[in-house]
Structures are given as structure tokens and as C-alpha cells.
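One protein chain is absent from this view; the other protein chains keep their places.
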Amino acid sequence: MLLLLAFVNGSFFKPAFFLQLVTNGLSNGAIYAAMALTVVIIYKTTGHLNFAQGEMATFAAFVVYVLTAEQHFNIWIALPVVVVLSMAAGAGLERFLIRPVESRSNLAVVIVTLGLFLLLNALTAVIWGTQPKTGLRPFPGGIHDQITVLKGPPQFAIGYGAIGTWAVLIGVVIAISVLLNKTKLGLGYRAVAANRESAQLVGIPVSRMLMLGWALSTGIGSIGGVLVSQSSGTLDFNLMGSVLIYGFAAAALGGFDSIRGAIVGGLIVGLAEALLPNLFTFVGSELSLAMALVIILAVLLVRPQGLFGTARVLRV
Amino acid sequence: MALLEVQGLRAGYGPVAVLHGLDFEIPEHDIVVLLGANGAGKTTTLRALSGMLPASGAARIDGQSILGLSADRVCARGIAHVPQGRGTFNELTVIENLEAGAYLRRDTAAVKADIDRWCEVFPVLGQRRTQAAGQLSGGEQQMLAVARALMSEPRLLLLDEPSLGLAPLVTRGLFERLAEINASAGTTMFIVEQNANLALDIAKYAYVLEAGLIALQGPAADLASDDDVRKAYLGF
Partner (left out) sequence: MNLPVVVERHSRAHRVWQAVGYALVAAAILLIAYTQPSYQLLNFSKVAAFAVAILGINIVTGYSGQISLGHSAFFGIGAYTTAYLVADKGWPFLATLPIAALLGLAIGFAVGLPALRIQGLYLALVTLAIAAVFPVVVKMDALANITGGSNGKPVAIDWTKPRWFSLDITNEAWEFLVVALIAAALFLVASNLIRSRVGRAIIAVRDNPIGAVTSGVSLSQWKTGAFAVSAVYGAIAGSLFTMVIPIVSPDSVGLALAFQLITGLVLGGLGTISGSLVGGLAMVFLPYYTAQYSGGKSLLFFDPVDSGLLANVVYGALLIGAMFVMPGGIVSFVRSVRNRLVRFAPQPPATPTQAKGTA
């Protein structure tokens, strides 16, 4: 441990710098949390991982682009429309693409989602080209669109984009919580997640619950795609590639079947991504993705249920 | 007309046929027991009735056919199935389990009243209302599963080996409650059991299943005193 101190970056400890990193980390973390939510919501009821979630989000973001940049709708009209469309698409995917092959094997579902990844990724590029477009701006994102907390130098400012991202995430979390914990639909969903057979026996329409899970997941994913576009300032067909991996890392850390875990995991991953490269000089920022992999590996090897997940014993 | 009428019931898993044509009926307000060794097809019978397994033949409740319906539709027709191994929603609280049982009902006030009623009938549930079902003991979970099934106000209650894994004293308590519920509310029950002392005590009629066919049937008291049955299923 003492040896590590030799590699610590000195400027890390300047308050403004540190706070800026934390803010950025939490801002990205909010997006990772949203993506982790999409992973968990589907996993809870179906036990599947949707590897195509990122590409579906990218596609949705492009549709928003078309509606706003080309058809000139206001983004706050386009966004809800696209969210609803995404939810319908997600439900349809579950019913017609995933459910028929579910009975074959787990591997078959993995392959279908991988195929979907390939298809959507390439299709996005075929339809809209490979040149990046300017990022979507649900929130004002200019250089001066921020709240300056510390004048600096170095400056510590919180962008409106970051504030908006948090607001959206908080809104999503509240909406999901209310839906799952206070409504009958949510009770049905959680029952299916707990024990699918028993849920059938008490009359819960399991098919509809599975579709609901995918619909929620895809809807949240499309919101995530738009937020990523704002945060990165760009929009291209590889937008969500690495974001999804961070989402998986967050879901693993929090526990694949824990909604609370997805939020906490996402924020931690975001913070780690922001802080670690700047704390230790030998960790370059391009290695963030490797950090995500290390997190996934470490969690699965040491404590597979993550921080908040339920432990299921399957050992031979 | 009996509440449940079954003729020529056949069911299986893929190419393996388990039930080879069952004929039986369950009169309303009665408790009927299905005995049989492991592998005879008892669980298969219940699953065929509750819509968890495709089956052929005929099965009618209140004169309406239930074969070919999905499990949630069968539940809507008034059949509640307590599966083997309890099948409680372990991540949900006791109350939520009961609410889930009433999923198809719309009368929220009556549902609340029923939850209170079952918490009285099974006091241990009342004590642990807000605890997760997974924290309950085996016997408590069994009672929760029964209460949950009763929440849907079923015409027919199917119970798959409710005594499995329970201590004898707990089992006795459970069956006493079942008898009380049958006596007071008139709920018809179809109980599947392997070791069936207590079940035969509270039942009116019994069938014995062997290798997918009904081998024996008769009033419960008669079967309880039948030597062959006693040796095979009652342990003495």
C-alpha cells in the first residue's frame, strides 16, 4: 500500500479539482445507474442479460435526433414519444424474439441478443452513416450553462447538463419505485421475479409481466442513450458500446437482481472511473474500460451476489 | 354433479407419459385425498389440473372444461394450487404474498379484510406480517402458501404434499386448520400425500394412484383400515 502512495497524483487533493471529479463521476454514475437498472429489471424476471440494450438505446437516440434535428420537434416532446415507442419495441422483442427461443437454452437467448447487437449497430450506421452528429441537448450544454461554485482556478462548476441528468435519474428511480412497490402491476412483476411458477398459480399473467420488464428496461435505456449523447456531446453508432459495459459492471457490483444495487453500483462505478485515473498516475483514462472488467471479475469471483443481490447457490 | 369431474386424464413430460387415463370426481365441500408412491404421478395430476402441464382427456369444474387453459385462466375459474415445496414468494413480505394471492380480485376492501382474517386463522402469519416470506420456517411458509391460495376465494383447493419437510406436530396443526376451514367455509380440497395418516383422518374419500392409473378408491375410513393400503402408504 505504501508503494502506491508514490504514484499518487498531487493535484488530486486540491478541493476544487476533487469536487469537480466527484461531480463528473456522479454525473456519469447516474447514467451507469440507469443502464444498470435496465440490466436488473430484465434479469429479475427472466434471468437473461440483454446484450443488445446499448444498441437499442443508440437507435432510440438517433430517432430522437431525427425528430428534433430534422423534423424540428422540441426534444421534450420527442423524448416521451420515443420512450413510449421503445417500450413497445421492448415488449415486442420479448414476446417474439426472446420467448420462442427461451425454451431451447440459455445460450440461444444470448446468441439472439448478440445478433440483435450486431444488427442494430450496423443498421444504425447504414441508415444514418458513420459520421458523428452533434450531441442531443435536452438540457442547455453550453460552456456557460453551469453553476459556478468555486471561482478557482481551478474552477468547480456544475453544468446544467449534470443537474438535469441527476434530475432525470431521480425521476426514473421514483417512478420505478412507485410502480414496483405501490401498484398491483408492480406486485405482479415482483412475484414473477420471486417465483415464476407460483405467480402463474395465483393467476398473474406471467407473459405480460415479462413483456413489462423488457418494456421498462428499453424505455429507460432510450432515456440513457439521450443522456449519454448530451454528456459526450456527440451521437454516433458506437455511442453506447462502452457505456453498456459500465452498466454491467454496476449491475454486477450492486447485485444483478437488486434495483437498489443498480443505483448504488452505478454511482460507485462512476466515481471510480472519475477518481482512479486521476489518483494514481499509472492508471491512464483509457484503461477505464479495463477497470470495469476488473470490477465484474472481482465481484463474480469473490461475492457473486454483489452488494445487495440475493445469493443463489448453484454449485457442482 | 360433482364440483370437479375428470375423465380419461392423460399427461406427461415430452415423450414420457405419466398419467394413462384417470377417472375421478370431487364432490363439492368434500376433502378428497390422492395417495401414491413417488413417481406414481400425483404431482403430475395436480399440475395437469391447474394448467401447468398440457393434458388430454376431460376435466370440468362447475361443468366448464379447464383442460387447455393457461394456469392464470384456470385460477380465474376457481382452482387454487398450493405447489409442492410451498412456493412462497420469498422476497416479498407475508402481506404481499397474500395480496399476490388475491391478484385476480377487484374488491380491495374485502381483500384487506381477508388478509386480516387469515392472519387470525394462522396467528404466526399475523405476527410476521411485514417480514419477508423467506425468513419464515418451513411450517410457517406452508401456512402462508395455503392462506395465499385461499385468498383467491377458490372453489377448489389443490394441495401437493403439504406435510413434506414438516415436523409431525406442525403437520398435525396444519391439517387441523384445513379441516376447520373445510368445515366452516365449505372449501373443497383435493390433497395429494405420500405418507397420509393425517390426510385420511380429515378426508371423506380417497384414491390410490399407481403408475399413472387409479388402482383403488373408496371412503377414506375404509382405505385407512385396508391392510394393503396401511402397509404401503401409512407406514404400518
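Think of it as A and B in the order they're written, each chain with its own count starting at 1.
Everything below uses one rule, namely that a residue touches a chain if its C-beta (ideal position, glycine included) is under 8 Å from a C-beta of that chain, and two chains touch if they have at least 3 such contacts.
Owing to the predicted nature of the structure, the values given are computational and were not obtained by experimental measurement.
**Student:** Under the definition given at the start, what are the shown partners of the omitted chain?
**Tutor:** A
**Student:** Which listed residue, A:122, A:147 or A:175, touches the chain dropped from view?
**Tutor:** A:122
**Student:** Looking at A:85, A:163, A:287 or A:307, which residue reaches the missing chain?
**Tutor:** A:287
**Student:** Which residues does chain A use to touch the chain missing from this display?
**Tutor:** That gives, for chain A, the contact residues 47-49, 51, 97, 100-101, 104, 106-108, 110-112, 114-123, 125-127, 129-130, 241-242, 245, 248, 252, 284, 286-287, 289-290, 292-293, 296-297, 300-301, 304, 314, 316.
Definition applied: only the chains that are shown with their structure count from here on.
**Student:** Averaging over Cα atoms per chain, report the distance between chain A and chain B in Å.
**Tutor:** 44
**Student:** Given the complex with chain A, which residues does chain B contribute to the contact?
**Tutor:** Where chain B meets chain A, its residues are 50-52, 70-72, 75-76, 80-81, 83, 87-92, 96, 99-101, 103-104, 148-149, 151-152.
**Student:** Report the residues of chain A in contact with chain B in the complex, numbered from low to high.
**Tutor:** Residues in contact with chain B: 184, 187-188, 190-191, 193-195, 197-206, 310.
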